[in-house]
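Just one protein chain is left out here, and the rest sit where they should.
Chains: A and B, in written order; residue numbering restarts at 1 for each.
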Amino acid sequence: MTSLLVQPTAATPAPATTSRRGRGGALASLLRNRKATVGLAIFLVFCVLAAVPQLFTSVRDPNALSFVPSQQPSGAHWLGTTALGQDIWAQLVYGARQSLVIALVAGLCATVLSVLIGVSAAYLGGVADEALSMLTNVFLVIPTFPLIIVLATYAGKGTLLVVLIVLVVTGWSYGANQLRAQALSMRNRDFLESARVRGERRSYIIVFEVLPTMTSLILANFLGAALYSVLTAAGLQFLGLGDPNSISWGTMLYWSQSQQALQTGMPLWAIAPGACVALLGVSFALMNYAFDEISNPALRPVRRNRARRTHS
Amino acid sequence: MNYVLRRLGFFVLTLWAALTLNFFIPKFMPGSPINALRDRTRGKVSPAALQQMLTAYGFKPHQNLFVQYLNYLGDMFSGHWGVSIGATLGTPVSTLIGQALPWTLGLVGIATVLAFVLGSLIGIVAAWRRGGKVDSILPSVFVVTSALPYFWVGLLLILMLSVWTNGFLPSDFNYDNTLQPSLSPGFIGSVLKHAILPAGTILITSIGGWILTMRNNMITTLAEDYVRMGRAKGLSNRRIMYGYAARNAMLPNLSGFAMSLGFVISGAILVEYVFNYPGLGYLLYNAVQNTDYPLMQALFMLFTAAVLIAVLLCDFATAWLDPRARAKG
């Protein structure tokens, strides 16, 4: 699943057009992009839900079986209650936290790993590059989801940590490949040459000279990895390989499926958490695509008057 | 030739790594097929008899691990995949895979190829008519669809086209159980009807990616000098679009397609699970649930080999079509 979408959207190898403008420039252009703003808005809404869920529901323990089971939506229960007697809206609100944590932590760790491996491979070159790229390629090609299922089933039933580790281990290789390609293209640029001539240490050059120029690609990679993590984690939990006690959207889906929510007239129980996973995924994907557009201006939407010309 | 050898080396190494992982991960994790079978028979059958039974089917847990590993590697390559020791105890793994493979190939394979072809075509057209009405909304729409979870789209389709319509379209299984497999129109119709929803799910979630990549590649290519040159020469639009731009824009997409096969398998597991479709993905899920080592190992080997072969073929194809790639390695 998942990676499929990460892959193509991020696939355009961001050409080495990135200037040395640094972070501020990338952010500013991000804010000017409409897709990015929509994505960012969705993301922020979920952040608020995750940070202060108690503002949005009066329920304090969303997994407690405190209500009459299987109620249809009403004023008291906006989305109804589950077959076990939990408020669906409350679960949805509280569930935001885990999904966000998984997305951000797994996305971050995977990105750090990609940067470490990808950039060092490119910069070190020679045998180190051969070995690291081989490693990257092996991880890139091994079908990860079956591997994840095997791992998650046997690793004592995914506690959050297990899920995170599995996501990072399987999620870094794509970014590493891309970052290596980009770093390679920069190896012989003038500003790096001059740094070398200045006698800077290798680590200094990598951290302070190479990385800043790659900010937008790294950010795009982070978003891709976060998207991959959200969807994969939800898929795992949906299959029942997560922690059934946790409050998360994937776990809600698992319960709704096992109680046959669709067939027993409680479609919201299954559809609502799925929609949240989808929305969070969409927000990452929109921001990610926006980065592509920023780093490759040719992709941006064109105005009508320019359009005429192309039709010639 | 060096290039070919390097790629083959990569192929062997990756396959070996995947096979090794797959051998050792389940072996070092808790659980044994005997206990799994004990649970399936609800403690009714004596563990000693189960142990004997599994031994009769070729399960030798007390053998030296290294010897087991070597035997395993040998068996994987020679096609002696053994006999299932899980819920399908006693059925040759090759039979199980043989039963499931056509369904996965037929459903997931065709849907994926369809998504790729359709997506690429739409992408080409969108890039060509850049700035048109379609192109202005298209990227946003497909960024959204490509981020949707497989299983959620599946559930939504089941809800709308099966539950709400009172079973208008079947939401599970590969064909109507009351029919015997044959080439009769009734049977084929049933197979097709059962494939609509799962295939629709795969199409909806995967087509967006192809459209976007193709559109982006195409736009980049259209800005190249040789396309301008073609225009200047007064070639027909059609010629430029397909003969010049699309051909080259397709190249990176092709290797993307090979890579995506692995993800197709992942998607297949979730789609087959949601729609109870008895294909390879479903088989793997069951094998893992039942600690069925031989089945698990053979399936994983197949998945990895399929992706690797696809990548390899695409590499060679690209190298053949585009000499520059050869130099890059």
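Everything that follows uses one rule, which is that a residue touches a chain if its C-beta (ideal position, glycine included) is under 8 Å from a C-beta of that chain, and two chains touch if they have at least 3 such contacts.
Criterion: contacts and distances are computed from a predicted model.
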Problem set entry | Hidden subunit of the complex - UniProt protein name among "RNA polymerase sigma factor, sigma-70 family", "ABC transporter substrate-binding protein", "Phosphoribosylformylglycinamidine synthase subunit PurL" or "YbdD/YjiX family protein" | "ABC transporter substrate-binding protein"
For this session: List the shown chains that the missing chain touches in the full complex.
Result: A, B
Seminar exercise, completed: Among listed residues B:T112, B:N174 or B:S260, the absent chain is touched only by B:N174
For this session: Spell out the interface residues on chain B facing the chain that's missing from view.
Result: 29-32, 35-50, 52-53, 55-57, 83, 86-91, 96, 99, 167, 171-175, 177-178, 180-181, 273-274, 276, 278, 282, 286, 289, 291
Seminar exercise, completed: Per the touch rule stated above, chain A touches the missing chain via residues 63-65, 69-70, 83-85, 153-154, 156-157, 240, 243-245, 254-255, 257-260, 262-265
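By definition in this document, only the chains that are shown with their structure count from here on.
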For this session: Would you kindly tell me how far, in whole Å, the mean C-alpha position of chain B lies from that of chain A?
Result: 22
Problem set entry | chain B-facing residues of chain A, complex | 1-5, 7-9, 11-13, 15, 35, 134, 137-138, 140-147, 149-151, 153-156, 227, 231, 234-235, 238-239, 253, 262-263, 267, 270-271, 274-275, 277-278, 281-282, 284-286, 289, 292, 296, 298-299, 301-304, 306-308, 310-311
For this session: Show which residues of chain B lie in contact with chain A when the two form their complex.
Result: 10, 13-14, 17-18, 21-22, 25-26, 29-31, 129-132, 135-136, 139-140, 143-144, 146-152, 155-156, 158-159, 163, 205-206, 208-210, 212-213, 216-217, 219-220, 223, 252, 256, 259-260, 262-267, 269-270, 273, 284-285, 288-289, 296, 299-300, 303-304, 307-308, 311
